[in-house]
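Just one protein chain is left out here, and the rest sit where they should.
As written, the chain order gives the labels A, B and C, with residue 1 at the start of each chain.
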Amino acid sequence: MPRQQFQDLGFGTKAAEAQARLLNRDGSFNIRRKGLPFFESFSGYHYLISIPWWQFSLWILCSYIIINACFGGVYYLIGASSLSGIDGQTPFRQYIECFFFSTQTFTTVGFGRVAPVGDVANTISALESMTGLLSFALATGLLYGRFSRPVARILYSRHAVVAPYNGGDEEAKTGFMFRVANQRSNQLIEIEATLSLVWLENVGGRRVRQFHELEIERKSVKFFHLSWTVVHPIDPSSPLYGITKEQLDASEAEFLIILKAFDDTFSQTVYSRTSYKAHEVAFDHKFVGIIRTASDGITEIDLDKIHDHERV
Amino acid sequence: MPRQQFQDLGFGTKAAEAQARLLNRDGSFNIRRKGLPFFESFSGYHYLISIPWWQFSLWILCSYIIINACFGGVYYLIGASSLSGIDGQTPFRQYIECFFFSTQTFTTVGFGRVAPVGDVANTISALESMTGLLSFALATGLLYGRFSRPVARILYSRHAVVAPYNGGDEEAKTGFMFRVANQRSNQLIEIEATLSLVWLENVGGRRVRQFHELEIERKSVKFFHLSWTVVHPIDPSSPLYGITKEQLDASEAEFLIILKAFDDTFSQTVYSRTSYKAHEVAFDHKFVGIIRTASDGITEIDLDKIHDHERV
Amino acid sequence: MPRQQFQDLGFGTKAAEAQARLLNRDGSFNIRRKGLPFFESFSGYHYLISIPWWQFSLWILCSYIIINACFGGVYYLIGASSLSGIDGQTPFRQYIECFFFSTQTFTTVGFGRVAPVGDVANTISALESMTGLLSFALATGLLYGRFSRPVARILYSRHAVVAPYNGGDEEAKTGFMFRVANQRSNQLIEIEATLSLVWLENVGGRRVRQFHELEIERKSVKFFHLSWTVVHPIDPSSPLYGITKEQLDASEAEFLIILKAFDDTFSQTVYSRTSYKAHEVAFDHKFVGIIRTASDGITEIDLDKIHDHERV
Partner (left out) sequence: MPRQQFQDLGFGTKAAEAQARLLNRDGSFNIRRKGLPFFESFSGYHYLISIPWWQFSLWILCSYIIINACFGGVYYLIGASSLSGIDGQTPFRQYIECFFFSTQTFTTVGFGRVAPVGDVANTISALESMTGLLSFALATGLLYGRFSRPVARILYSRHAVVAPYNGGDEEAKTGFMFRVANQRSNQLIEIEATLSLVWLENVGGRRVRQFHELEIERKSVKFFHLSWTVVHPIDPSSPLYGITKEQLDASEAEFLIILKAFDDTFSQTVYSRTSYKAHEVAFDHKFVGIIRTASDGITEIDLDKIHDHERV
């Protein structure tokens, strides 16, 4: 029963009424979550791990400047005389020198040309160097976390195709297919695919959104060093049987895809998601071959052409 | 056999006699463990990873002060003359300066205004800077461990409800239900639920605590981006069949819940637990819908109302 | 077939001839591995993660002293005049000052009282501070690795017992039992046990070592917050059926145990192993109850008495 299966995927029955795409091409959900206080839903680690590199660098740099501006201000307020080696004549010059002393303390570089003399300045600088070490530790952890996070960079063919294919036996079959490859040079092992379809169907005169899990000919492959063409055979048991391009477009169909794999470098399980909307499915097209045997007998794959398909 | 299943959950038959709740709302066990020497049962890492942030900060700060007070004391005992740049006239002032020199060594900031001159002072400061680096490393590891630990922050509805529901076919059914959502914005995948009931039953005239595993209509969902209403159908095979609110209260029933999921950000499996006591179950109430399609066609969930239920 | 199963456990048929214990009480293998060059079989990380704390500290301290003794020697050879602030008159005093300068560079504390002036000294100190940072980083990683490694600290009862037990129905049964508990306060989830027996049997007149996998009444429990008594029922299908204490001793029996669990704090799977030899099995003894309901209705476990058993 479609409705049941729709819930199996974790979308409520209500979500079936959405007109917009459920899953974006990049695998993120096209769903709004409201009503949670910001701080409860916010996971700082998750945020800082996921933002682009330039944003992350900016965060680090700004935090560094702000923290030192504050500590510099504190030293200035204590009185610049509590730091030996301050030469500045104007308050502004003195603040600047306090700021730089703060950076030297925060990073523990501690040149010593400027150094704390009074008890208060010494106490602040003791706290600041401790804070500095811990802050950099955290920045470091985040930096390394970003760098080393296992992320499956799966290359999905831009379009899915519907075309005849050779299922191994001589009988001709038609299939819904898309092609995937590993964009990175690390090894992915034991890749599994799940393919689901959500579209509008006539149920009792009304057009309601329905869900189908689509059979895949080979749910998993051991290695993923070449490309993999995932095939859903369009046989009489498939909801796509006899469907034309026009019908598919009219049904607002969306194909939801989940890939699961084991990353050999990180020894961890990784997931990847994407979806194809009806207009991203090419009928009577087939993928251009990208695997060939080179003249030296070695198998070769040309990932440049992974998106290429041609009329049958 | 209830008794067997009770043991399957890992509670001995003796635990069946407890009158108190077995599992607290926050998922911790309401069980006392005695008889283990403190140091054998204590896992420092586990402790420092789990305490609240303010306690953790206090630990770090106190350790920092104590360590430097000790090292400062050692420098003072060696004789402040073994440090160049000490200006203090009274013993107390000298100790304070030794203390601050210690912080500068421990954090490796090493301004150099005060510096070790004798062999003993040099040896102590060589050891202290080494200790400092290792200690901060440890603090750092803990800090990062706290920050990056995969924790499932599951939002459980405050009450469970017993109400009719639409099981997909047109026939009316009654179910025991509770609602869960992901409080964080990270992705949880392949969520599985287990629901158990422990209550008092009449067995051979005596009221003894018995255990039942309750069937769930859909034991797992693929995605967990919206909310999920976990449903136990109260059909003739359910021990809850025909039970009234009064009977449930009298039986001191406790519903034990385990959720298991895969965290996409951390690539790790996470668990969450909770329980509902009889008085936290609302009869003839149903959950208020929180998923709707916004005017722009996008599915929307309002987590503010996750606890809301209304009379049927 | 016993021989097959013996191989299933990963011991060759040859290992069946050993007279010594296969598995020690602490779970390590009583097997010698020869013929591998030291460096190929040696995993530095594994070694430094597993040695006791005092050995690890000694390693760190010795490495620290040796590295600084070497760098100190290099500075001395360059000529102590290439360091400003060296006061020593004798070669030995100068070497000592070079050594301390080296520690200040290696830990990056850099007081600056002694500082490099020549190009060679500057180059060496640039390399040393880099080496220092990387070395401490490594020490740090190891320190944290040791601290945070998920280790199942399972408390096994000192003896296994053979005794009647109540299997849930009223019929009396005899079982081979041992009791386990979690020594740490962290949560272990989904604990699974495997129990195997290896002993001497008469096969065609010869006494040969044979292997049996023993059935366990409940192969896994969900939670492991209390103790768990693992029971192998000695029914007619068990190789232990009708065996006396004397026969068991004569057979040189060894019971091999593997526990597998999921650690909730570390989100990782952990294993624990142990074995009981025939003389560690108490016949006609049963374990003393250690779980009780306290006066406030809360379940209580007394781990002090986990090893306690008494004559039936």
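Here, a residue touches a chain if its C-beta (ideal position, glycine included) is under 8 Å from a C-beta of that chain, and two chains touch if they have at least 3 such contacts.
In this text, all values refer to a predicted model and were calculated from it rather than measured experimentally.
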Of C:116, C:175 or C:233, the residue in touch with the unshown chain: C:116
Which residue from C:61, C:77, C:130 or C:250 sits in contact with the chain not drawn here? C:130
Residue-wise, where is chain B in contact with the chain that is not depicted? 108, 110-112
Contact footprint on chain C, counting only the chain that is left out: 1, 3-4, 7-12, 14-15, 17-20, 22, 29-36, 40-47, 49-50, 84, 104-105, 108-112, 115-117, 119, 122-123, 125-126, 129-130, 132-134, 137-138, 140-141, 145, 149-150, 194, 258, 266, 268-271
For chain A, the residues touching the chain missing from this view: 60, 64, 68, 96, 100, 103-104, 107-113, 136-137, 139-140, 143-144, 147-148, 153, 168-169, 183-186, 189, 191, 218, 220-229, 262, 264-265, 267-268, 289-294, 296-306
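Just so we're on the same page, only the chains that are shown with their structure count from here on.
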Expressed in ° and rounded to a multiple of 5, what is the rotation angle of the C-alpha superposition of chain B on chain C? 90
Numbering shared by both copies at the chain B-chain A contact, with half separating same from different: different
Provide the C-alpha centroid distance between chain A and chain C, rounded to the nearest whole angstrom. 37
Averaging over Cα atoms per chain, report the distance between chain A and chain B in Å. 26
Touching two or more other chains in chain B are residues 104, 108-112, 137, 140, 268
